[in-house]
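A single protein chain has been removed from this complex, and every other one stays in its place.
A, B and C label the chains in the order they appear, each numbered from 1.
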Amino acid sequence: MAAISLQNVTKKWGEVTVIKNLSFTVEEGSFLVLLGPSGCGKSTTLRMIAGLEIADGGTIRIMDRDVTHEPPAQRGISMVFQSYALFPHLNVEENILFGLNVRKVAREEKQQRLGEVAKMVGLSALLARKPAQLSGGQRQRVALARAIISRNSICLMDEPLSNLDAKLRHEMRIEIRALQKRLGVTVVYVTHDQAEAMSMADRVILMRDGDIDQIGAPDDLYETPATVFAASFIGTPPMNLLKTVSTTEGTAIAGAEDHPLLVDTGKDFIIGLRPEHISLSASRGVPAILGASDYLGADTILTARIQNQDVLVRVAGHAKVRTGEQVQLNWENENMCVFDAASGRRVEDFRLSRAAA
Amino acid sequence: MTWSIRTAFVGLAVAGALVLAPFSGAMAVELTMYYPVAVGGPLTKTVDGLVADFQKENPDIKVNAIYAGNYNDARIKALAALKSGQPAQLSVMFSIDIYELIEQDAIVAFDDIVTTDEDRAWLDKFFPSLMENGRTANKTWGIPFQRSTIVMYYNKDAFRDAGLDPNQPPATWDELVTMGQKLTKKQGNNVERWGVMIPSTGYPYWMFGALTMQNDQVLMNGDGNKTNFDAPATVEALSYWLDLGQKHSVMPSGTIEWGTLRQNFLEQKTAMMWHSTGNLTAVKKNAKFDFGVAMLPAKKRRGTPTGGGNFYIFKDSTDEEKQAALKLIKFLTQPERTAEWSIKTGYIGTRPDAYETPALLSYVKEFPPAAVARDQLEFATAELSTYQTGRVRKLLDDAIQAALTGSKSPKDALSGAQSEADRLLRSYR
Amino acid sequence: MSRQFSRDLGRGLEVAAAWLLALLWISPLLYAFWSAFHPAEYATHFELGAPLTLENFETAWSQAPFARYFLNTVLLVTLVLIAQFVLCTLAAFAFARFEFWGRNFAFALVLVQLMIMPEVLIVENYTTMSHLGLVDTILSIGLPYMASAFGIFLLRQTFKTIPKELDDAARVEGCSMMQILLKVYVPLARPTYLAYGLVSVSYHWNNFLWPLIITNSVTTRPLTVGLAIFGAPESGVDWSIITAATLLAVAPLLVAFLLFQRQFVQSFMHAGIK
Partner (left out) sequence: MRRVRSITPHVYGWLLLTPAAILLIAFTHYPTVATLVQSVFSKGTAIRPSAFVGLNNYRLLLEDTVFWKVLWNNVLFGIGTIPTSIALAILMAVWVNGKLPARALTRLAFFTPTILPMVAVANIWLFFYTPEIGLLDQIGRVFGFASHNWLGDPDTVLWCIVVMTVWKEAGFFMIFYLAALQSLPPELEEAGRLEGASRWYYFRRVAFPLLMPTTLFVSINAVINSFKLVDQLFILTKGGPDNASSLLLYYIYEVAFSFLDVPYAATLTMVLLSALAIIAVGQFVFMDKRIHYR
């Protein structure tokens, strides 16, 4: 059963439509990430699911119930805010128990649930503190605990880790994912950080300008990006996107006309190649000139130039190369993505030119 | 930037000049006169006109009139000016401020300034009742000028409506009650029109002075150091006032607002009101019904206190200035000027011969209510005035209001006020 | 459905209550408009067909020197405002940026005025003014208010939030102390000046007790005192003319507030008066 489903949901701010006919479903117990750059409408979508914004059109269903016009509290969800939204005058315990107090849950049950949850998120020793006396990570845990204690089966998270430093963010990623699995809750998680999306999600919805760009498991998005946008958004560094030109022999990367890759169809394409899928060779391949190299420890990112297009290449270890060196770039054709330059969409039925094949 | 700074400086300089308003100019004799006028309207124009006439006749005397607000303000301002060494030679102030002014050693007696027999005769030209507040310790300290008294305004239409003779207003306390009862019009619980209203805020002691006088009792002695608040006749007068509301129901209970009473009368919410003669012009202008003006009714006798302002001359001025001030006061109180003043302002003509001037004769003929106040002067008495007059007056005001609002009995309220007043005045005996 | 309905009903009632309160709050002003624009006989009667008139304004204007009162008030307000800005800026700068001997003690002495406002000390201040020979001058109305503890406190708070780096940067550029104050602190504190200025102007435009005591002539009396004397119940209340005079007196402030309402509220928020 779908835990959440949106059908043709629309949202306008005045005259501007910020969410256009959005439809998707979230499987029960799954971890869905709404990913996209800022302003793409992912937070608005989340807030409409929460009921903090009211959709101007379409239907939102939670556990098969139409909640489009229900107030937030009736939707059976909990939420973790980017700013944590902790009440500064209440201590940790009071903050966690806020919702249970509103619902007048019996005292023993409250204490029992509090104990459980506090232990789960590691706050047992801090219950009497005020938010101002907590570190960023601890505040994050309070916000999580407040979401968990309600025992709602759906939890919405709006960029919950963006205020933490890199190391903590990494730890919390793992922790949140583990908690979600353990509790079996459905999570809808908003982020602009693709690494977060890739590492946590069961499914990712990549959004762009109020619309869905691509839905899929993280590896689908990584391996078969549906659009140029998806390709450029995911991966560090992202996929190389190279312009093509038509030659008599076929379609080739601009600046590498001698190495036609595709059968010419008269259209312009964009060739997508992940840096780690490219290898350097001294003898055969697309010729390029090496530029800067960026040593990252486990590997090195090399910048190669094909005429005036940069191509990033990931090589293992500390590559010892010289700037200005002439190299040839190689890759497996199965790792090559082809996009229609006009629409930006992925092309599946391209034909490899003979030379490339 | 520089430009704006310069403009700011110029602005500051101009403001400074205006703010500090320097005094300037010197003539042969320059008089500063404080005058208690609240409204800068017709009255100031009248005074200004009279002063201008005087200056035309006496080019060597220049008069600066300072309109200082109400009586209380005028007194404070004038005293403060004297204290801080600013010039002030004469002033119109509340007639009852006399003891305060004497105690402050601020004024001179006219007897000490007048030189000629003619001047001495002039002192006796005024209505005796108007002189009462200006005389103490056998000397004359104040010359009546802006004077008023209490009269009864009544709605003749209402009298006709109640089946009463519109030309026979109540002449006694009992008639006031019986007529009042007829005039009081009720609809269910609601009173549509009251019989009579006597204001009890603002100047309750003044209205009360009328009631006690009618019961043949004055409120204080002529030396200003003893009050008669707990005299049986005084208590009786207050009981009567209270009964008008509580027992006879011809007047609303509680206090009645001085300021809004005229409006109540004009809106015919009361058939009669006791009020200052100062309201005559306004009532005449705004009444949409036939109204009359009558003397206040009598118990043992008729009676009303006088009210308003007298001329005083300040001690701290040169002989020359004192003579000039005297000249001005004499000029302003000539019969013709008094008549003109009375017609223009509605205040009483302060001397009998003013009423024999052609102007006032024809005015009274044309508008008989103007004569009522004059005729009543025969029965008038001084307004409450003692040493520590502000305090003593407030004691009586509070006692009257306490009784009228039912928080104390008239007797308790008045004897309380009396013992307090005794405490204050003991040292002046 | 019924839950929705009761929510809507509750909301509707709330809006109605808010509007009713707003109506109550504005009603004195509405009455002033009614009474001022109708002949005197309608001052206490409300009839739709009552004729309109401007006569009350003419009468009020001619009966008292309102033009002069206006001038006095404007002079007073300007004088006080300029003096407050200058004095409070200097003092606040001292408290915010200098470590000087006795600073805390001096600041405590300043704060005393937050509690003991000039209104409380009318008796002694009157004596002082008469010693100084300043009774009945516009200067004397403003003098006790010029060194305003509230202004010093507010500006000090604002100055303290200005990063020290800006100060240092200006010093590196060769600015003198006064230049730093005028070019860094004062411009950055603009919202505070605006909010404080508005509070000060409306306070002194409406101040009554002290000006009543200290002034006694037309050339110094501000509008409030002129109005109070004009409308004093002693001489009998004529609401048509009094309300006309009232409207004349409040019009500038009212219009200014209507025009700058948004800025007013916002400057309050920026100034951190909360």
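The criterion applied here is as follows: a residue touches a chain if its C-beta (ideal position, glycine included) is under 8 Å from a C-beta of that chain, and two chains touch if they have at least 3 such contacts.
The model shown is predicted, which means the values in this text are computed figures rather than measured ones.
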Which of the visible chains would the unseen chain be in contact with across the whole complex? A, B, C
Touch criterion as defined above, residue of C:42, C:66 or C:205 at the omitted chain: C:205
Using the touch definition up top, pick the residue from C:48, C:172 or C:258 that touches the left-out chain. C:258
Write down which of B:78, B:96, B:131 or B:256 is the residue touching the left-out chain. B:256
Of C:90, C:162 or C:186, which sits in contact with the chain we cannot see? C:90
Please output the residues of chain B touching the missing chain, sorted low to high. 72, 76, 79, 100, 103-106, 188-191, 200-202, 252-257, 259-260, 263-264, 267, 269, 388, 390-391, 394, 397-399, 401-402, 404-405, 407
What does the interface between chain A and the hidden chain look like in terms of residue numbers? 50-52, 71-74, 77-79, 81-83, 85, 87-89, 98-99, 101-103, 146, 150
What residues on chain C make contact with the chain left out of this view? 14-15, 18-19, 21-26, 28-29, 31-32, 35, 43-44, 86-88, 90-91, 93-95, 98-101, 103, 106, 109-110, 112-128, 143-144, 146-147, 149, 152, 177, 202, 205-206, 208-209, 212-213, 223-225, 227-228, 231-233, 237, 239, 242-243, 245-246, 249-250, 253-254, 257-258, 261, 265, 268-269, 273-274
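Methods note: only the chains that are shown with their structure count from here on.
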Building nodes from the protein chains and edges from chain pairs that touch, which of line, ring, star, complete or other describes the result? other
Closest chain to the overall C-alpha centroid, by per-chain C-alpha centroid: which is it? C
What whole-Å value do you get for the distance between chain A and chain B if each is reduced to the mean of its CA atoms? 90
Chain B, residues touching no fewer than two other chains: none
Interfacial residue positions of chain C with respect to chain B in the complex: 40-41, 44, 62-65, 71, 75, 78-79, 82, 126, 130-131, 133, 135-139, 216-220, 229-230, 232-239
Contacting residues of chain B [partner chain C, same complex]: 8, 11-12, 15, 18-21, 38-42, 66-70, 73, 76-77, 80-81, 83-86, 202, 257-263, 267, 278-279, 282, 286, 288
